[in-house]
Every structure is written in structure tokens, then in C-alpha cells.
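Below: the structure, in C-alpha cells.
One chain of protein is taken out of this complex; the other chains stay put.
Labels run A, B, C and D following the written order; every chain starts at residue 1.
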Amino acid sequence: MQSEMTEEEIDLLDYNYDLPGSLPGTLNIPDDAAPTELVLISYDAKHSVQKTLHQPDECLPYLEQKMVCWLDVRGLGTEDVLRQVGGIFNLHPLLLEDVVNVPHRPKLDLYDDQLLMIVHMVRPSKRGHGFIAEQVGFILQHNVLLTMQEESLWDCFDPVRDRLKRNLGMLRQRGAGYLTYTLLDTLVDGYFPVLEQYGEYIEDLEDEVVMRPTRQTLQKIHELRRELLMLRRYIWPQRTVINSLIRDGSDFLTQENRIYLQDVYDHIIQILDILETYREVSSSLMDVYLSSVSNRMNDVMKLLTVISTIFIPLTFIAGVYGMNFNPAASPLNMPELNWYWGYPLCLGVMATIALSLFTFFWRQGWFANFSAPPPESDR
Amino acid sequence: MQSEMTEEEIDLLDYNYDLPGSLPGTLNIPDDAAPTELVLISYDAKHSVQKTLHQPDECLPYLEQKMVCWLDVRGLGTEDVLRQVGGIFNLHPLLLEDVVNVPHRPKLDLYDDQLLMIVHMVRPSKRGHGFIAEQVGFILQHNVLLTMQEESLWDCFDPVRDRLKRNLGMLRQRGAGYLTYTLLDTLVDGYFPVLEQYGEYIEDLEDEVVMRPTRQTLQKIHELRRELLMLRRYIWPQRTVINSLIRDGSDFLTQENRIYLQDVYDHIIQILDILETYREVSSSLMDVYLSSVSNRMNDVMKLLTVISTIFIPLTFIAGVYGMNFNPAASPLNMPELNWYWGYPLCLGVMATIALSLFTFFWRQGWFANFSAPPPESDR
Amino acid sequence: MQSEMTEEEIDLLDYNYDLPGSLPGTLNIPDDAAPTELVLISYDAKHSVQKTLHQPDECLPYLEQKMVCWLDVRGLGTEDVLRQVGGIFNLHPLLLEDVVNVPHRPKLDLYDDQLLMIVHMVRPSKRGHGFIAEQVGFILQHNVLLTMQEESLWDCFDPVRDRLKRNLGMLRQRGAGYLTYTLLDTLVDGYFPVLEQYGEYIEDLEDEVVMRPTRQTLQKIHELRRELLMLRRYIWPQRTVINSLIRDGSDFLTQENRIYLQDVYDHIIQILDILETYREVSSSLMDVYLSSVSNRMNDVMKLLTVISTIFIPLTFIAGVYGMNFNPAASPLNMPELNWYWGYPLCLGVMATIALSLFTFFWRQGWFANFSAPPPESDR
Amino acid sequence: MQSEMTEEEIDLLDYNYDLPGSLPGTLNIPDDAAPTELVLISYDAKHSVQKTLHQPDECLPYLEQKMVCWLDVRGLGTEDVLRQVGGIFNLHPLLLEDVVNVPHRPKLDLYDDQLLMIVHMVRPSKRGHGFIAEQVGFILQHNVLLTMQEESLWDCFDPVRDRLKRNLGMLRQRGAGYLTYTLLDTLVDGYFPVLEQYGEYIEDLEDEVVMRPTRQTLQKIHELRRELLMLRRYIWPQRTVINSLIRDGSDFLTQENRIYLQDVYDHIIQILDILETYREVSSSLMDVYLSSVSNRMNDVMKLLTVISTIFIPLTFIAGVYGMNFNPAASPLNMPELNWYWGYPLCLGVMATIALSLFTFFWRQGWFANFSAPPPESDR
Partner (left out) sequence: MQSEMTEEEIDLLDYNYDLPGSLPGTLNIPDDAAPTELVLISYDAKHSVQKTLHQPDECLPYLEQKMVCWLDVRGLGTEDVLRQVGGIFNLHPLLLEDVVNVPHRPKLDLYDDQLLMIVHMVRPSKRGHGFIAEQVGFILQHNVLLTMQEESLWDCFDPVRDRLKRNLGMLRQRGAGYLTYTLLDTLVDGYFPVLEQYGEYIEDLEDEVVMRPTRQTLQKIHELRRELLMLRRYIWPQRTVINSLIRDGSDFLTQENRIYLQDVYDHIIQILDILETYREVSSSLMDVYLSSVSNRMNDVMKLLTVISTIFIPLTFIAGVYGMNFNPAASPLNMPELNWYWGYPLCLGVMATIALSLFTFFWRQGWFANFSAPPPESDR
């Protein structure tokens, strides 16, 4: 998934799929995929080497050492390099296909000698809400971790690289399993800033929807619900993935690493909790919007009714005394027109009617709402 | 299901059923069913034969060879031929009934020496959304695969036939189980173009519902929800079918074929994920539509209110000075009529009132929405 | 349940219940219950006897033979006869109560030497939608089947009686278990015509709700949702009943009969699938109705607004020149009245305003909807 | 729960709770609780004694006999007596607290030598809908049953007492387990009259909501939904209670009693079925109400629009000929005023316009709804 595209809008059908009838193992590489880069980090408690590789086979000497080896494949655009990596690490063609044809639903496959895990990292979009997702494939073998990232420009693993380089925490003392945990932990924690941004966005929308609902508000709520659905689609299967890893991953992870993973699992549950709350709140927001629009319409109707109800009877009275019945033809024909107090009396009756109706509406509380929203916030 | 019919609309009750009390094993063949054609493909790693059969028993010599044999029965309109096929392959009458009386809910039945599977393939409809479904029955025996398709004109298996003919991939090296996997994979991948078309259709509807909601939009949303329900009814039971096949199909499929089938299962889960998202988005669309219509009505009301509120008081004033009270009868009777500045003053008062009200509405932001949607897009 | 009553409307509380504190085993027989008739069919592969009994004990000789015996008790109105039947077949008082106090929720009870099953058959109502349900109790002992039907006039078992009489299919060759399957199969297939009628009814409603929604439409949708709820309440527990029978009924049914029953179970699943679709579509219909009514109101408002907005300013202008300011009192007082072109100019200004507003509304697309629905279909 | 209070309205928070930090086993006895009465019934197949006790320890001689003993504690207002009863029957303080601090959620606790069950009985309220609930605690020991009822004035057990006294059915032949079943059966059957009353109430509401929706209707629907929620909260956990009793209660109930209990369980399932239907119907009613109100508004709008649309153009024409352009100043100034046929022509034009518009609205079907609801039913 390209960041430029998703910056705009998140695609509803957000899985890569093969053309019906294509051969199993076909790699679908889009034209604008980032060219593949290879970065190798090899470390033990005492040493740490970081090296950018030009050819996949440059990593072979490192794989034979006792040091932990992390080969980070960034960008899935160069088929040739990807196939070489597949060959070196002895990857099943279907497995390589799953990792390269992004995005794929998060999954965990356990083989005899290796473990494949597909997860997604996210970062907040710069629009004030929304997110950009990127797939990461983890392939873990004895003391070698291979990660395959969709994009080359950005990932959330820099703090881990920094900890490896500066030997912070226990990371360098542990094996590839602990590195896997550390990367997963970092990746899952990366969902929280996205959620925090959404939290603020929802609170803004809550104000907007009651105080000044516009057509854009409606679109925003719909878009929000849609984005939360998509975000849930990324994180929900990761729950199963991590859970399976804790339960069944004993061939690849020590007991202690799995205790650490329990912490990652707790975080995913928290993220799902929060997402569920967001979804229910945004559903409620749609109801509030509809009620709000009805309320507005009510106000408009009230204004029209007040004006009409006050002036229509007055206009009728004016109309009556505008009739041309001939007072000369009969003493019954509009004698009021010739009364001494005729005109003031007529105006007085009109004023009385207007005042009575106005008082009636005032006491019914119809004017309460007009003053409530200040004009400047109502535009 | 006839393609002509479904091109129009998808039937809500979309299962074939027996007349109550009919004998078990009765074949219900509609008058417009396609006549049955038989195509046999027999292959091993070295040879591949494709032959159209005139009589079912022409396939007997091929069944006795060691080559893999795929008999493709297209069109379920000739009862005689279907019964002969049932006899040759020793099919239980209920089993033949399930395969012939289309459409039947997807199911998997495992017998001692054969496996029956009913699934549905879909292709996008040409209307821009919707789909056309066709049932396929798979009957797998040792190295013989029998497929029974509802229609003769179209299926999604051409790429597989091509791979058999041109010996692409590993297909010719493997047995009937791998052929079954390949066909299922192709069939399931065929759901994605339908989903992609729906994805675009939903995005069109999302624009339409906010920018220019009409009565047709309402109908489209309802129809969309209904079609997604129907599509889900096809794909949901296939999930169970494939899952059972992986779990219980060891008598018919090798371990490796079942690993490949896991990939098909993953695709079905992805399809269900996407369908669920579509359904929730289309539910939200209905809410958006209702809100949108309310918004429109609000705009209409505002226009009426602005016009009425400005002109009703003015008309009243004009009415007052249209009264015929006789200035001659009393100095109190409408002396304004004889003032030097009477008429200009009256017009001035009217203009002041009109301007004040206009300004009031302007500052309340009531005119904001009228200019928002451009006229040409609003029709 | 009386057919006359249900022809009108289906009762929401649709279960028979005892008066609190009544003795276990009390038979509640309503006054209008049909008098009990007894029909015995006894058959083996070679012979078949059908006989109407006057007294329950007339069946005793047949029970002792090796032939399969089907005693069909129709109408549950004669307590005396029912108790005698209970005595002959050794039925537990609670069991007899469940069968006689109709309607009872579908259930399956397995005893050592007999099996009790309560199910419901339905037939389409003549109103164009709706259904009439009737309870049937099955009591299966070794080679004797006792059925107890709520009504005497109608049931759906005639095709089975016909097959018994004319020795069609394998029915006469098999035992009482296969007869039970055949009756259940016929009974379950009887739901499809009801569903088909509903399918057509829903499609009619779908047209009505968008094209010409009336108050009756609303009532129809509500009634439809209610009837589907009731239908689901009948069929849902039958799913469990048939499933238990397949799983646990090995003492009463052969392996082969249970394979046949699997087919009945598949049909029930299909019925539930269809019902679920119907329910979701009818829920969506309510939303469509509400939107449709709003759309209508919008059209009405638009018409009012167009008329008001065009004429109110014109009427105001006419009002102005109806004022009686005295042109003689001042040259500023309404000099227009004495202009040579005064009146034509005034009319011209009015026409210009009317045309401008009309054009404005036209370009906003406000007239689009008035012409859309043809008058004859809109009533 | 006091009957006076619930006669008014059912409390949303309807569970008794301890003040945070109160000692376990504290009895919360409200001031208006009914004073405790003790009624003992002791029976075997031949004898039956009923006696009102003044002191709890008067029951001791009966407990030592071989007869079945039922001590019915009515009213939970006298702490002293309750504690004595607790002492005699050796009740755990928490158990006594659960029984006395009403209402408590239905529950079943199985101890080594006794069984505690909390259930609720209901009776219909006299308002035409609603119900009054009362908690009953059952404590079953070998051949002794202790029941503790919330109120002293009413319970639903009189038929059982009558059967004990008059030796009806098998009740006196059986033990305390069968007595427990009989009481539970009576209690559960007591839900049906409440449901029946609700069924009629819902049908009344269905008519009201379409024919003459008022503000009270809205309140009634909301109240109905709330009451059904509360009723479900009582009966739902009883399902689990009875189920556990059947499954795990073999130390206290014979196999046969548990078969009888299965019948009680079936009734609870039926009650839940009915409640679920009621809830869905009442949800649908809210939608119908909203649509109905919209329909009414539509009618009002139509009337306004018809009147306005017909008269506004006419009034405009009258206004034009009320203008004072001076025919003497110019031959172009309103020559119509002096035409011979001027006035009749003008009236004719007006009549033509009015008739055309009226016909237009008639053909659009706008008058259809005004005549539909008869005036007398619409108030």
C-alpha cells in the first residue's frame, strides 16, 4: 500500500488477490513498489554490526556465525532480489507469495524449522485522523530473523535499532526470539498514537455534531466509521496471531519470551477495547447528528410559524379595511371607515393581537432556542 | 440459475426445493436448462488428452488407465445423460439430486470411496455491480475428478485447462487432489473481481448519497444490502466446506495438498472480512441517506422561511396603507397618506426591515448551504 | 391452533400453557377442537391396508403382526379416545400432555423403548402471505409409528399415503424409521412454498415502499417482520430436534435412515438461511420506508416553497401599488401611479422576478422529482 | 420489592446491595418489610398437618419425624425470627443474607447436605400490563423443604397447598424433591398470564401506533421495552438455575423428579422464546411509531401546501387589481378595470386556476390520506 494513496483515502477492498487462475507462488509486484533494500544487523552481547547489503548472498557469512542475525528487507519492488532471499532462507513459494503480495491478512504459520508471521504496523495520518498501514512479514529461524517490510522509507523500528547499537536494556544479551518480541511490542505500541488521534477527532466531532452540524459533519462521521472498521480489520486477526504464538510457539520462543509476549497480547486487547468503544460512540454520533438536524429544522419551522402566525391575521384585518364596499350605498357598508377613531382603533386591535400571540409563543418557550447558539459558532 | 434471469435481479429464495412429498432422488430439471455436454481431460506428466464425449460411457476406457482423469459435465439439462453418469460413477441417488437440483447450499459429504463437494463460482455482472452465480459439484474418487457445472457457456476454469494443456506449473505432475485444489483456488479467486466491483460501486454510492441523494439512491442502497446478503450466503458455507476438507479429507488429499488448501481457506476468510466491511458500510450509508434527505429538507425550509419572514411583514405594511379609512372623516384617520414624505418614508421603513432581517439570517449562517453544492451537480 | 383464527392473524404468545398449579398431565382441550379420528395403515412389501378405526383398541391386532403399522390420530378434541390411545401405547402422562396441549415447542425425547418428537407443519395462507401451522407429534416404537395431528381436515402427508398405496419408491420395503424420515421430509419441504410466497410478497413490498408508500405499507412491513419471527420460532427448534435425532437416535433409526435424515437437516438449514435473509431485508425495508416518507415530504415542501417564493414577492409589489398615499398631497407620493407606462412596467417587473426565480429553481433541479413518479402509480 | 411501589413503576436498578464495607452476612431489612410468619405443612401419604407457628423452634418436633416437612417463611421483616430459622436449619450466614436481602439474582448453590435456590415468581399487574415480582428462596434438605418468601400476603402456591390438603395427584406419595418440583412448576407457569397480558397489550399498541399515535404512545412503547428487559432479567438466570439443578442435583432429586424438572425447563425456554419475540416486536414498534409520526406530518404539510398553492396565486391576482394605477393618466394603466366583462373575467380566471390546481393535487393522490382515518378514531 502506497502512503500517497492512503493519505487520501483507505481502500475498502484492502487485500491483495491473485488473478483467478494464476499459478500458485506468483509475485504481484505493482509498478510503483519501492525497490528492495537489504539491511543486516548482526549482534551478540559484545559486538554489533549494521551493514547495507547490495546482494542477498552477502549475508551468507553472517548466517553461519553464532551471533543473532536480523536481515531487514525494505521495499518489495525488486522480484529478483526477493526470489534470491527466498532461496537463501529456503522459503516455500506460497509463503513468499503471502509476504510479497501485500496487503495480506495477518496470519501465523508454524513450520518445522521456521515460523512465518504477517502483521501490520500503522502510523497516524497527517490529516488529523486516519492512519497509514504497512505490512511486515517476520520469518524466524533458529537465531536468524528475516523481516520483510512493504515500504523502504518509514518503519517504527528505529528505537529498536538504536537500542541494539547503544546496547540499551537486555536486547543484546538475548536471542532472536527476544528481538522478535521487541519488534512486535514496538509495532503494537504504534497503534496507540493512532487511537489517541482518533480520540481527539471524535471529541471534536462530538462538539461539532451538536453545536454546528453541517453536511461535512455527516461525511466525517461516515468516514470515521469506515476507518475504524478498517483499523479493526488490521488489529483483530493480530490478536489471534499473537495468541497462537504464545500457545504454540514453544519451538521458537523461550518460556520467558512468551511471558513478555503476554504483555503484547494485553496491549492488543486494550486496543480492541478502545476500538470497540470508538465504534459504539461513532454509531451514537450518527443518531445524534440526525436528531441535531431535526432540532435545527424545528427551530426554522418555529421561526416561520411565529412570523406567519403573527402577521397573517394582521394582514387579513388590513385586507378587510382595504375592501371597496361603498359606504355611500348603505349605512352598513364599512361605517368604520368614517369613524373618528377608526384608524387608531384598527391599529390598536392589530397591536393587541400581535402582542397576545407574541406573549403566547414566549410563554411556550419558543424563543429559547434562537438565542442559545451564538451566531459566530453557528456558521 | 440462468444468467439471463440473474442479470436482472437476484432471487431472494435462492435454493432449489422439492415439491413436498416427491420421491427422494427426483431430478428437477427446468425447461430452459442448458443441454448437457461432456468434456474429458486425461493427463499425466507426459501426455494430456482433451476430448468431447457424445455418450457418457465413452469415458470408461480412460477411467481404467493410470492417468488422472477429469470429466467435466457442463449444463444439467439432459436427465438421461446425467443418470448414466450417475451410474458409471456409482453415485447415491440423493447425491445426484443435490448436484443436479441447483442451486443447493454448499456442502461437503465424505463417503468411503468418494467425496462430494458443492460450491458456487461467481462472476461480476455487467451492470456495474451484482454478480452471477453458478453451482459446481465436485466428485472426487481415487484419481478421477468429476465436476458438474450448472451452465455450459461459461466457467472460470479456462486458465486451469490452459495450464494442463501447456504443462505449466506442477499441475501435470500431481494427482486428482491437486487438480481439485487448483480448481477451488481459481474458483475462490473469482470472488475478488466481484468484490472489487462492489467496492467501486460503494464508493460511487458514498459520493452520491451526500452530494445528490435521489430516490434512486435509496433503491440502490437497499439493493446493495440485499445483494451482499446473497453473496454472503454463497461464500459463508464454503468456509465450513473447505475447513472440513482440510480437517477430515485425509483419505482423498495428501498432506501437501491440504497445506495448499489452507491458502484457499485464507482467501475465503479475507473475502468474508471484506464482505463484513461492505455490509457495515452499506448499513451506515442508509443512515447517511436519511440524514442527507433531512439536510436537504432543512435547506428547503430555510429558503421558505427567509422569503416568508422578509416579505410577510412588508406585505402587512403595504396592506395597512391600502386600507380605506377616510382621512376626511377624522384627522386621526391615516394622516400619513397626505404627508409630503409619506410614500418615501414608508418605502424606507420597508427597506430597513428587509435589510435587518436579511442581515440577521446572513449572520446566522443560513445562506451558507445554498451556495455550497454547485447547481450542476445537484440535479 | 384453529385455521380460522390464524387465517386472521398469528398470535404473539403462541404456546399452550397450563393454568398455574394444575396437575401434571392435565389435558387442555379447547371447545372448538376437532373430534379425534383414527386412521390405521399397516403394510409390508407385499400388502398394504388402510382402515378408519372407530375405537382405539381396534388397532391391537395389527400391532402384533410383523407389518409396519402407522396409526394416524387426527384432531385432538376427544379426550376419552386420546387417553385410550395413551394407554395402548403406554405413554407417560407428561408426554401425552405435551402432544395434546398444542402448540408446544418442537422437542425430541428419547426413552428406552420409544421416541417422542414434536414438530410443526405449515402451509401458505390464502391472503398472499402468512402461514397456517399445525402441530404433529411422532411417537416411534419398534415397528409402530403413532402420529398425532392437531387438525383433522388437512395435512401434508397425502403424497406419502399415495406412495404407500401405490407402492412407489422403496417406502414399502423399509421399516417404520424410513416412514418417519419420509413424513419429516415431506413436512420440512412444506416450508418452501410458504417461503416462496413470502419471497414474492417481499418483492412486492420492495416496489411499493419506494414507488408509493402509504400507511398500509408500514403496517404490512411490521406484520411481515412479526410473521417471520413467528415462522422462525417454529423452524429453529426443529433444527435441534433433527440434529439430535441423527446424533442420538441410533436405537430407533438405522444408519441409512440417518443418512437420509441428514438431507432433511440440510433443508432446515436452507430454510433458516432464507428466513435470515428475509428478516434482514425486511429490516432494511423499514429504513427504506422512513427515507421514502421523508423524500415525499421533501417534495411537498419543495412545491410549497417554489409557489410561496415566487408569489410572495409579487404579492408584495401588488400590495405596494395598492397603497393609498395621496399623489395629490405631494409629488413624492406614488408618482408611478400616474406614469404613462406605470402599469405595464409594474407587470413587467413582476414577470421578470417570477421568471428569474423559476429559472433558479429549475437549475437547482427542484422540479426533477415532480415528474419522476407517474401520477397513476402514485396514488 | 413492595407491591405498592412496583404497581407504579419497576425500578431499573433492581437488586439489593450491601453498603460498601458492610460485614458479610448483614441482613438489610427495610422498614416497610412484612413481619415474618411461619406456616408448617407436614405430610405423608396418609396424614397431612398444616400449622401456623409462633416461634421457629416449634417446628423441631416435626423435623425429626419421617414425614415430609415444608416450612414456609412468609415476609422477611423480623430479623430475630429469620436468624432463629437460620440457626435451626444450619444456614451459612452468606446464604441467609442472599435469601433475606431481596431481590437477589436467581442462583443455585449446592452444598453437601443442602441445596439453596433463589427464584422469582411474578403476577400480572392490575394496570393492564406490567408485573409484580416476588423472590422465593428454596432450601432443600433431606426430607425438609424451607421456602422463604418476600411477601406474606400473596403467593402462587395455593393450588399446591390445596392438592396437599385434598390429596390430589401423587404429591402426598412423593418426597420433598417432588414438592420442590411442584412448587417450581407452579411458579414458572405463573409467568404465562403475565406474558398473555403483555401479548394483548402489544396488540393494542400495534393498533394505536399506526391509527392514532400520540405522545403517550411513545412513552408506552419505551416503558414496554423497559419492562420486558426487566422481566427477562428475572427469567433468564432461572434457566441456568433449573438446568444446573437437572444436571447436578442428583444428591437431592431422584432421576424421576429430574425428568419432571425437564418439563419446567421446557416451559422456561418457551417463556424466553416468547419474550424474545415480544422484544423484537416492540423494537419494530418504535420504528413504526417514528414512521407514523412522519406520515402524519406529511399529511399536515400536504394540507398546508394544497391550501397555500391554491390561494396564493389567487390572492396575487386580487392584489394586482387592487393596485391604484391611474387609468385616467394613461390608456395603458389598468384598462381592465373599466372593461365591461372585467370583473367576471377576473373571477373566471381565478376559478380556472383553482380548479386546475385542485385537479392536479387530486390526481397526485394527495387527498387519499385525509379521508382514510375516520375523525372519531383520530383523536
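Going forward, contacts are C-beta pairs under 8 Å (C-beta built on N, C-alpha and C of every residue); 3 or more make two chains touch, one makes a residue touch a chain.
Quick caveat: nothing in here was measured; it's all calculated off a predicted structure.
For the options D:Trp154, D:Phe311 or D:Phe360, the residue in contact with the chain missing from this view is D:Phe311. The missing chain, though absent from the display, is touched by one residue of D:Leu53, D:Met170 or D:Met286; that residue is D:Met286.
Remark: the omitted chain is touched by one listed residue; of D:Lys51, D:His222 or D:Arg363 this is D:His222.
Set against the missing chain, the residues D:Leu40, D:Leu261 or D:Met323 yield one that touches it, D:Met323.
Contact between chain A and the absent chain runs through residues 156-160, 162-163, 168-169, 185-187, 189-190, 192-193, 195-196, 198-199, 202-203, 206, 210, 259-260, 263, 266-267, 269-270, 273-274, 277-278, 280-281, 284-285, 287-288, 290-292, 294-295, 297-298, 301-302, 304-305, 308-309, 312-313, 315-316, 319-320, 322-326, 329-330, 332-334, 363-365, 368-369, 372.
In the full complex, the hidden chain is touched by chain D at residues 11-15, 17-24, 94, 98, 105, 107, 214-215, 218-219, 222, 225-226, 229-230, 233, 286, 289-290, 293-294, 296-297, 300-301, 303-304, 307-308, 311-312, 314-315, 318-319, 321-324, 327, 334, 336-344, 346-347, 375, 378-379.
Criterion: only the chains that are shown with their structure count from here on.
Identification of common neighbours of chain C and chain D yields an empty set. Residue numbering at the chain A/chain B interface overlaps only partly, since under half of the positions present are found in both copies.
Per-chain CA centroids place chain B at a distance of 26 Å from chain C. Separation between the centroids of chain A and chain C, computed from CA atoms only, is 42 Å. Among the residues of chain C, those touching two or more other chains are numbered 290, 294, 297, 301, 304, 308, 312, 315, 319, 322-324, 334. Contacting chain pairs in the structure are A-B, B-C, C-D.
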